[in-house]
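Only one structure is covered here, and it is reproduced in the block below.
Only a single protein chain was left out; the remaining protein chains are all shown in position.
Up next, chain A:
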Amino acid sequence: MENIDRMNRNYLGEFEELVLLAVAVLDGQAYGVALLHELTEKSGRQVRLNQVHSALQRLEEKGMLRSAFGEPTSERGGKRKRVFTVTALGQRTLHEIQEVRSSFWGRLANFPKLSITG
């Protein structure tokens, strides 16, 4: 079981991780355009909608997200949105990534002045 988790975690790309985090943050309000705006705003980079969609699709295939159709709205031309939420697996993955990172950061605390940019 643990093996599989690790494999899944390893498969998570950087962009996927961001999207997963964003879905978690938006908590129940996460769908294509909302995520697009969130990611553009917070990461400051140019993101395209198809990238968001394919990341969502991949994450859903990996079992870290689940989705359901939301209500159609007029600004969407009467089309329904697909709203994503994080699954237990997704949450655990996020936590594990967080742990790995903070364990590294913890070891880095001895050198608080480390500056890569110089």
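Just so we're on the same page, contacts are C-beta pairs under 8 Å (C-beta built on N, C-alpha and C of every residue); 3 or more make two chains touch, one makes a residue touch a chain; residues count from 1.
Methods note: contacts and distances are computed from a predicted model.
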UniProt protein name of the chain not shown, from "Substrate-binding domain-containing protein", "Glycolate oxidase iron-sulfur subunit", "FtsX-like permease family protein" or "ATPase": "FtsX-like permease family protein"
Hidden partner chain, residues of chain A it touches: 31-33, 36-37, 48-51, 53-54, 57, 72-73, 75-77, 79-82
